[in-house]
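A single protein chain has been omitted; all remaining protein chains appear in their positions.
Here the chain labels run A and B in written order, and each chain numbers its own residues starting at 1.
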Amino acid sequence: MALKINQKFCKGCGICVAFCPKQVLELDELGKVYEKAPEACIMCGQCELRCPDFAIEVIKPVKEAAK
Amino acid sequence: MSAIDKYIRQSALPHIWCPGCGNGILLAAILRAIDKLQLDQKKTVIVSGIGCSSRASGYMNFNTLHTAHGRALPFATGIKLANPELNVLVLTGDGDSTAIGGNHFIHSCRRNIDITTIIFNNCIYGMTGGQSSPLSPTGAIATTAPYGHIERPFDIAALAIAAGATYVARGTAFHTVQLTDSVAKGIQNKGFSVIDAITQCPISFGRKNKMGGPAQMMQWQKDHAVFIQAAAKMKPEDLAGKFVIGELHKSESPEYTAEYDKMIARVQGKGDQA
Partner (left out) sequence: MSKARLMQGNQACAEGMIAAGVRFFAGYPITPSTEIAEIMADELPKLGGKFIQMEDEIGGMGAVIGASLTGVKSLTATSGPGFSLKQELIGYACMAEVPCVVVDVQRVGPSTGLATSPAQGDVMQARWGTHGDHGIIALSPGSVREAFDVAVAAVNFSERFRTPVIVLLDEVIGHMRERVELPEPSELKIVNRKTPTDPPETFQAYRPDADEVPPMAPFGEGYYHHVTGLMHGYSGLPTASAAVTNELARRLESKINRAQDEITLYTEDGIEGADVVLVSYGGSSRAASAAVKMAREQGAKVGMIKLITIWPFPAEMVMAKTRKAKTIIVPELNTGQLVGEVERYVGRDRVVSVTRVDGELFKPEEILEAILAAGGAK
(Lines give C-alpha, C1' and ligand atoms only; values in the text may rest on other atoms or scores of the structure.)
Protein backbone atom coordinates (compact mmCIF):
# COMPACT_ATOMS: atom_id res chain seq x y z
CA MET A 1 0.00 0.00 0.00
CA ALA A 2 1.59 3.22 -1.12
CA LEU A 3 -1.00 5.58 0.29
CA LYS A 4 -1.78 6.59 3.83
CA ILE A 5 -5.35 7.88 4.10
CA ASN A 6 -6.79 9.75 7.08
CA GLN A 7 -10.53 9.29 6.65
CA LYS A 8 -11.25 11.53 9.64
CA PHE A 9 -9.76 14.49 7.77
CA CYS A 10 -11.23 13.53 4.38
CA LYS A 11 -14.25 15.65 3.42
CA GLY A 12 -15.10 13.67 0.31
CA CYS A 13 -14.49 16.58 -2.07
CA GLY A 14 -13.53 14.21 -4.87
CA ILE A 15 -10.50 16.16 -6.10
CA CYS A 16 -8.04 13.30 -5.62
CA VAL A 17 -10.45 10.86 -7.25
CA ALA A 18 -10.89 13.13 -10.29
CA PHE A 19 -7.19 13.75 -10.89
CA CYS A 20 -5.67 10.34 -10.17
CA PRO A 21 -4.14 9.29 -13.52
CA LYS A 22 -4.69 5.61 -12.75
CA GLN A 23 -8.20 5.72 -11.22
CA VAL A 24 -6.88 4.25 -7.99
CA LEU A 25 -9.27 6.18 -5.73
CA GLU A 26 -13.01 6.17 -5.08
CA LEU A 27 -15.37 7.55 -2.47
CA ASP A 28 -16.98 4.92 -0.25
CA GLU A 29 -20.62 4.82 0.87
CA LEU A 30 -19.82 7.35 3.61
CA GLY A 31 -18.27 9.70 1.07
CA LYS A 32 -14.68 9.14 2.20
CA VAL A 33 -11.79 8.24 -0.09
CA TYR A 34 -10.34 4.75 -0.21
CA GLU A 35 -8.00 2.86 -2.54
CA LYS A 36 -10.23 0.96 -4.93
CA ALA A 37 -7.33 -0.19 -7.13
CA PRO A 38 -4.21 0.03 -4.95
CA GLU A 39 -2.13 -2.09 -7.32
CA ALA A 40 -2.54 0.55 -10.04
CA CYS A 41 -0.97 3.29 -7.94
CA ILE A 42 2.21 4.71 -9.45
CA MET A 43 2.94 6.97 -6.45
CA CYS A 44 2.83 10.10 -8.63
CA GLY A 45 1.77 12.11 -5.58
CA GLN A 46 -0.92 14.17 -7.31
CA CYS A 47 -3.51 13.13 -4.72
CA GLU A 48 -1.26 14.30 -1.89
CA LEU A 49 -0.40 17.55 -3.66
CA ARG A 50 -4.01 18.43 -4.38
CA CYS A 51 -5.76 17.26 -1.20
CA PRO A 52 -7.10 20.32 0.66
CA ASP A 53 -7.40 18.46 3.95
CA PHE A 54 -4.01 16.73 4.36
CA ALA A 55 -5.94 13.48 4.28
CA ILE A 56 -3.84 11.48 1.84
CA GLU A 57 -0.11 10.90 1.69
CA VAL A 58 2.17 8.83 -0.52
CA ILE A 59 4.37 6.71 1.70
CA LYS A 60 7.23 4.66 0.34
CA PRO A 61 6.58 0.91 0.47
CA VAL A 62 8.75 -1.02 2.97
CA LYS A 63 10.80 -2.59 0.14
CA GLU A 64 11.81 0.87 -1.20
CA ALA A 65 12.76 2.26 2.21
CA ALA A 66 15.03 -0.66 2.92
CA LYS A 67 17.10 -0.07 -0.28
CA MET B 1 8.57 13.73 7.45
CA SER B 2 6.36 15.65 5.04
CA ALA B 3 6.23 19.43 5.05
CA ILE B 4 2.74 19.14 6.44
CA ASP B 5 3.88 16.99 9.35
CA LYS B 6 6.71 19.38 10.10
CA TYR B 7 4.88 22.68 9.99
CA ILE B 8 1.16 22.13 10.53
CA ARG B 9 -0.23 23.24 13.89
CA GLN B 10 -1.86 19.90 14.74
CA SER B 11 -3.84 21.28 17.69
CA ALA B 12 -5.77 23.60 15.37
CA LEU B 13 -6.95 20.90 12.94
CA PRO B 14 -9.32 20.06 11.31
CA HIS B 15 -9.55 23.34 9.44
CA ILE B 16 -12.80 25.22 8.87
CA TRP B 17 -12.72 25.26 5.07
CA CYS B 18 -15.51 23.73 3.03
CA PRO B 19 -15.07 20.40 1.22
CA GLY B 20 -13.11 21.07 -1.94
CA CYS B 21 -12.05 24.60 -1.00
CA GLY B 22 -8.71 25.31 -2.61
CA ASN B 23 -7.34 27.11 0.43
CA GLY B 24 -6.03 23.90 2.00
CA ILE B 25 -4.21 23.10 -1.25
CA LEU B 26 -2.59 26.54 -1.23
CA LEU B 27 -1.65 26.16 2.43
CA ALA B 28 0.07 22.85 1.71
CA ALA B 29 1.87 24.36 -1.30
CA ILE B 30 3.16 27.20 0.88
CA LEU B 31 4.41 24.82 3.58
CA ARG B 32 6.24 22.87 0.88
CA ALA B 33 7.91 26.06 -0.29
CA ILE B 34 9.02 26.83 3.28
CA ASP B 35 10.32 23.27 3.57
CA LYS B 36 12.04 23.40 0.17
CA LEU B 37 13.97 26.49 1.25
CA GLN B 38 14.64 25.05 4.71
CA LEU B 39 13.62 28.36 6.27
CA ASP B 40 14.41 28.75 9.95
CA GLN B 41 11.07 27.99 11.59
CA LYS B 42 11.93 30.29 14.51
CA LYS B 43 12.55 33.24 12.25
CA THR B 44 9.51 32.77 10.02
CA VAL B 45 6.38 34.80 10.72
CA ILE B 46 3.02 34.31 9.00
CA VAL B 47 0.64 37.28 8.92
CA SER B 48 -2.89 37.15 7.60
CA GLY B 49 -5.89 39.45 7.30
CA ILE B 50 -9.52 38.41 7.67
CA GLY B 51 -11.45 35.99 5.48
CA CYS B 52 -11.33 32.33 4.64
CA SER B 53 -7.84 32.83 3.20
CA SER B 54 -6.64 34.42 6.37
CA ARG B 55 -7.62 31.54 8.63
CA ALA B 56 -4.62 29.77 7.11
CA SER B 57 -2.18 31.36 9.56
CA GLY B 58 -3.86 29.63 12.51
CA TYR B 59 -2.99 26.22 11.06
CA MET B 60 0.71 26.89 10.70
CA ASN B 61 3.21 26.23 13.46
CA PHE B 62 5.26 29.43 13.48
CA ASN B 63 4.76 32.85 15.04
CA THR B 64 1.41 33.52 13.41
CA LEU B 65 -0.61 36.73 13.38
CA HIS B 66 -4.25 36.99 12.35
CA THR B 67 -4.92 40.72 12.06
CA ALA B 68 -7.88 42.87 10.94
CA HIS B 69 -9.58 42.92 7.53
CA GLY B 70 -7.23 44.37 4.95
CA ARG B 71 -4.49 45.19 7.43
CA ALA B 72 -2.05 42.27 7.25
CA LEU B 73 0.51 44.31 5.30
CA PRO B 74 0.93 47.18 7.79
CA PHE B 75 1.35 44.68 10.65
CA ALA B 76 3.83 42.73 8.52
CA THR B 77 5.64 45.98 7.68
CA GLY B 78 6.04 46.76 11.38
CA ILE B 79 7.35 43.26 12.07
CA LYS B 80 9.83 43.27 9.19
CA LEU B 81 11.08 46.78 9.81
CA ALA B 82 11.49 46.23 13.56
CA ASN B 83 13.31 42.92 12.96
CA PRO B 84 14.57 42.49 9.39
CA GLU B 85 16.04 39.08 10.26
CA LEU B 86 12.54 37.60 10.22
CA ASN B 87 11.11 35.94 7.09
CA VAL B 88 7.68 37.50 6.77
CA LEU B 89 4.92 35.90 4.72
CA VAL B 90 1.51 37.48 4.27
CA LEU B 91 -1.46 35.26 3.45
CA THR B 92 -4.43 37.27 2.30
CA GLY B 93 -7.51 37.11 0.10
CA ASP B 94 -8.51 38.95 -3.05
CA GLY B 95 -10.96 41.19 -1.19
CA ASP B 96 -8.73 41.56 1.86
CA SER B 97 -5.76 42.69 -0.24
CA THR B 98 -7.28 44.72 -3.06
CA ALA B 99 -10.47 46.18 -1.59
CA ILE B 100 -10.10 47.28 2.02
CA GLY B 101 -6.37 46.52 1.94
CA GLY B 102 -5.72 48.14 -1.44
CA ASN B 103 -3.86 51.14 -0.13
CA HIS B 104 -1.48 49.02 1.94
CA PHE B 105 -0.97 46.71 -1.03
CA ILE B 106 0.19 49.37 -3.47
CA HIS B 107 2.42 51.08 -0.93
CA SER B 108 4.07 47.83 0.12
CA CYS B 109 4.83 47.23 -3.58
CA ARG B 110 6.20 50.75 -3.86
CA ARG B 111 8.43 50.39 -0.81
CA ASN B 112 9.67 47.03 -2.07
CA ILE B 113 9.81 45.77 1.51
CA ASP B 114 11.02 42.16 1.78
CA ILE B 115 7.68 40.49 2.41
CA THR B 116 6.13 37.66 0.36
CA THR B 117 2.41 38.06 -0.14
CA ILE B 118 0.30 35.15 -1.33
CA ILE B 119 -3.17 36.20 -2.39
CA PHE B 120 -5.72 33.40 -2.10
CA ASN B 121 -7.71 34.59 -5.09
CA ASN B 122 -11.13 32.96 -5.32
CA CYS B 123 -12.76 36.16 -6.66
CA ILE B 124 -15.40 36.19 -3.95
CA TYR B 125 -15.88 37.08 -0.29
CA GLY B 126 -16.30 33.56 0.97
CA MET B 127 -16.34 33.95 4.74
CA THR B 128 -19.26 36.37 4.71
CA GLY B 129 -21.32 34.20 2.37
CA GLY B 130 -20.42 35.07 -1.22
CA GLN B 131 -20.38 38.80 -1.96
CA SER B 132 -18.58 40.14 -5.02
CA SER B 133 -14.96 41.19 -4.72
CA PRO B 134 -12.72 43.43 -6.83
CA LEU B 135 -11.59 40.23 -8.55
CA SER B 136 -15.04 38.91 -9.43
CA PRO B 137 -15.36 38.65 -13.22
CA THR B 138 -17.85 40.94 -14.99
CA GLY B 139 -21.19 39.19 -15.10
CA ALA B 140 -20.48 36.88 -12.17
CA ILE B 141 -23.36 36.23 -9.80
CA ALA B 142 -22.79 37.03 -6.14
CA THR B 143 -25.05 37.79 -3.22
CA THR B 144 -24.40 41.54 -3.65
CA ALA B 145 -24.49 41.21 -7.43
CA PRO B 146 -27.65 39.16 -7.86
CA TYR B 147 -28.22 40.40 -11.45
CA GLY B 148 -24.60 39.94 -12.47
CA HIS B 149 -21.52 41.92 -11.43
CA ILE B 150 -21.32 45.10 -13.53
CA GLU B 151 -17.77 46.01 -12.49
CA ARG B 152 -14.48 45.11 -14.09
CA PRO B 153 -12.01 43.13 -12.01
CA PHE B 154 -8.43 44.11 -11.20
CA ASP B 155 -5.47 42.38 -12.77
CA ILE B 156 -3.57 41.86 -9.51
CA ALA B 157 -0.28 41.17 -11.27
CA ALA B 158 -0.48 44.31 -13.38
CA LEU B 159 -1.37 46.33 -10.27
CA ALA B 160 1.56 44.90 -8.32
CA ILE B 161 4.03 45.45 -11.16
CA ALA B 162 2.89 49.02 -11.76
CA ALA B 163 3.14 49.77 -8.04
CA GLY B 164 6.72 48.48 -7.87
CA ALA B 165 6.77 44.87 -6.70
CA THR B 166 9.99 43.18 -7.76
CA TYR B 167 8.67 39.62 -8.03
CA VAL B 168 5.22 38.82 -9.33
CA ALA B 169 3.89 35.39 -10.17
CA ARG B 170 0.56 33.73 -10.67
CA GLY B 171 -0.38 30.15 -9.89
CA THR B 172 -3.42 28.03 -9.24
CA ALA B 173 -4.58 25.36 -6.84
CA PHE B 174 -4.43 22.92 -9.73
CA HIS B 175 -0.82 23.79 -10.67
CA THR B 176 0.35 23.15 -7.16
CA VAL B 177 3.97 22.24 -7.96
CA GLN B 178 4.48 25.46 -9.91
CA LEU B 179 2.78 27.34 -7.10
CA THR B 180 5.24 25.98 -4.54
CA ASP B 181 8.04 26.98 -6.87
CA SER B 182 6.66 30.52 -7.30
CA VAL B 183 6.21 30.96 -3.55
CA ALA B 184 9.77 29.77 -2.95
CA LYS B 185 11.13 32.18 -5.56
CA GLY B 186 9.05 34.93 -4.00
CA ILE B 187 10.53 34.26 -0.58
CA GLN B 188 14.03 34.23 -2.06
CA ASN B 189 13.44 37.60 -3.72
CA LYS B 190 14.86 40.33 -1.51
CA GLY B 191 11.96 42.67 -2.05
CA PHE B 192 8.18 42.72 -2.22
CA SER B 193 6.88 39.54 -3.85
CA VAL B 194 3.29 38.94 -4.90
CA ILE B 195 1.87 35.56 -5.82
CA ASP B 196 -1.66 35.68 -7.21
CA ALA B 197 -2.91 32.18 -6.34
CA ILE B 198 -6.12 31.32 -8.18
CA THR B 199 -8.18 29.01 -6.03
CA GLN B 200 -11.73 27.68 -6.02
CA CYS B 201 -14.62 28.57 -3.72
CA PRO B 202 -17.05 25.81 -4.71
CA ILE B 203 -19.73 26.75 -2.23
CA SER B 204 -20.11 30.51 -2.61
CA PHE B 205 -18.74 31.15 -6.09
CA GLY B 206 -18.89 27.80 -7.84
CA ARG B 207 -22.52 26.95 -7.16
CA LYS B 208 -23.96 30.37 -8.01
CA ASN B 209 -21.94 30.58 -11.20
CA LYS B 210 -22.63 27.01 -12.29
CA MET B 211 -18.98 26.01 -12.30
CA GLY B 212 -19.58 22.50 -10.99
CA GLY B 213 -17.89 20.98 -7.99
CA PRO B 214 -14.33 21.42 -6.74
CA ALA B 215 -12.74 19.02 -9.23
CA GLN B 216 -14.51 20.73 -12.15
CA MET B 217 -13.38 24.13 -10.89
CA MET B 218 -9.80 22.88 -10.81
CA GLN B 219 -10.25 21.45 -14.30
CA TRP B 220 -11.34 24.97 -15.30
CA GLN B 221 -8.07 26.30 -13.83
CA LYS B 222 -6.14 23.71 -15.84
CA ASP B 223 -8.01 24.52 -19.06
CA HIS B 224 -7.74 28.30 -18.78
CA ALA B 225 -4.20 28.75 -17.44
CA VAL B 226 -1.36 29.22 -19.92
CA PHE B 227 2.25 29.12 -18.78
CA ILE B 228 4.03 32.35 -19.58
CA GLN B 229 6.62 30.63 -21.74
CA ALA B 230 3.85 29.22 -23.91
CA ALA B 231 1.83 32.44 -23.85
CA ALA B 232 4.80 34.33 -25.27
CA LYS B 233 4.53 32.24 -28.44
CA MET B 234 0.75 32.48 -28.76
CA LYS B 235 -1.35 34.93 -30.74
CA PRO B 236 -3.53 37.38 -28.74
CA GLU B 237 -6.73 35.84 -30.07
CA ASP B 238 -5.68 32.40 -28.79
CA LEU B 239 -5.16 33.90 -25.34
CA ALA B 240 -8.68 35.32 -25.15
CA GLY B 241 -10.47 34.05 -22.07
CA LYS B 242 -7.27 32.56 -20.66
CA PHE B 243 -4.94 33.76 -17.94
CA VAL B 244 -1.17 33.56 -17.74
CA ILE B 245 0.63 31.72 -14.93
CA GLY B 246 4.26 31.42 -13.91
CA GLU B 247 6.80 34.09 -13.17
CA LEU B 248 5.32 37.27 -14.61
CA HIS B 249 7.82 39.84 -13.43
CA LYS B 250 11.23 39.99 -11.81
CA SER B 251 13.26 43.12 -11.29
CA GLU B 252 15.88 44.55 -9.00
CA SER B 253 15.31 47.52 -6.74
CA PRO B 254 16.57 48.66 -3.34
CA GLU B 255 14.79 46.84 -0.53
CA TYR B 256 13.18 49.01 2.14
CA THR B 257 14.62 47.59 5.36
CA ALA B 258 18.11 47.34 3.83
CA GLU B 259 17.92 50.97 2.77
CA TYR B 260 16.79 51.97 6.25
CA ASP B 261 19.72 50.10 7.84
CA LYS B 262 22.11 51.83 5.43
CA MET B 263 20.60 55.15 6.50
CA ILE B 264 21.09 54.29 10.17
CA ALA B 265 24.73 53.45 9.49
CA ARG B 266 25.16 56.73 7.67
CA VAL B 267 23.48 58.73 10.43
CA GLN B 268 25.41 57.03 13.21
CA GLY B 269 28.64 57.46 11.27
CA LYS B 270 27.99 61.15 10.88
CA GLY B 271 27.38 61.44 14.60
CA ASP B 272 30.90 60.23 15.30
CA GLN B 273 32.35 62.88 13.06
CA ALA B 274 30.31 65.69 14.63
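Odds and ends about this structure:
The rule is short, and it goes like this: a contact is a pair of C-beta atoms (placed from the backbone, for glycine too) under 8 Å apart; a residue touches a chain by one contact, two chains touch by 3 or more.
The structure displayed is predicted, hence computed values, not measured ones.
For the chain that does not appear, the touching partners among the shown chains are B.
Although one chain is not drawn, the whole complex shows that of B:3, B:39, B:81 or B:244 it is B:81 that touches it. If you put the hidden chain back, the residue from B:64, B:98, B:182 or B:199 that touches it is B:64. Take chain B: the residues that touch the chain left off the picture are 9, 11-12, 41-43, 45, 47, 57-58, 61-68, 71, 73-79, 81-83, 85-86, 103-104, 107, 260, 263-264, 267-268, 271.
By our rule, only the chains that are shown with their structure count from here on.
Between the Cα centres of chain A and chain B there is a gap of 28 Å. Note for the complex: chain B touches chain A at residues 2, 4, 8, 13-15, 17-25, 28-29, 173-174, 176-177, 202, 213-215, 218-219. Residues of chain A that touch chain B in their complex: 8-9, 11-15, 17-19, 48-54, 57.
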